[in-house]
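The complex appears here minus one protein chain, its other protein chains still in place.
Our next item is subunit A:
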Amino acid sequence: MDYEGQQLAELLFYWIILAFGAVGWIIGFFQQDFLIVFQAWLVGVVISIILCVPDWPFYNRHPIQWLESVPDRRSKVN
């Protein structure tokens, strides 16, 4: 996973968990049932784990551009 991918993964699980939890909380509040909040939160966490934990190919679209390797100085001298 490259650096851009790591940032993307972090933003994804952050917003997925918050969004599922918030929607669940609002529904739970009007249904007066906290179990709904917990279930919605759990769905968000499971989706986040599936989506953000494995190194999926779309996290590797910005590979790091390494510098060319410096030639060995000793080989020049000799």
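Convention: a contact is a pair of C-beta atoms (placed from the backbone, for glycine too) under 8 Å apart; a residue touches a chain by one contact, two chains touch by 3 or more; residues count from 1.
As a convention for this text, contacts and distances are computed from a predicted model.
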Hidden chain of the complex, named as in its UniProt record, picked from "RNA-splicing ligase RtcB homolog", "Large ribosomal subunit protein bL33m", "Undecaprenyl diphosphate synthase" or "Signal peptidase complex subunit 3": "Signal peptidase complex subunit 3"
Touch list for subunit A against the chain that is not drawn: 1, 6, 9-10, 13-14, 17-18, 21-22, 24-25, 28-29, 31-34, 37-38, 41, 44-45, 48-49, 52-55
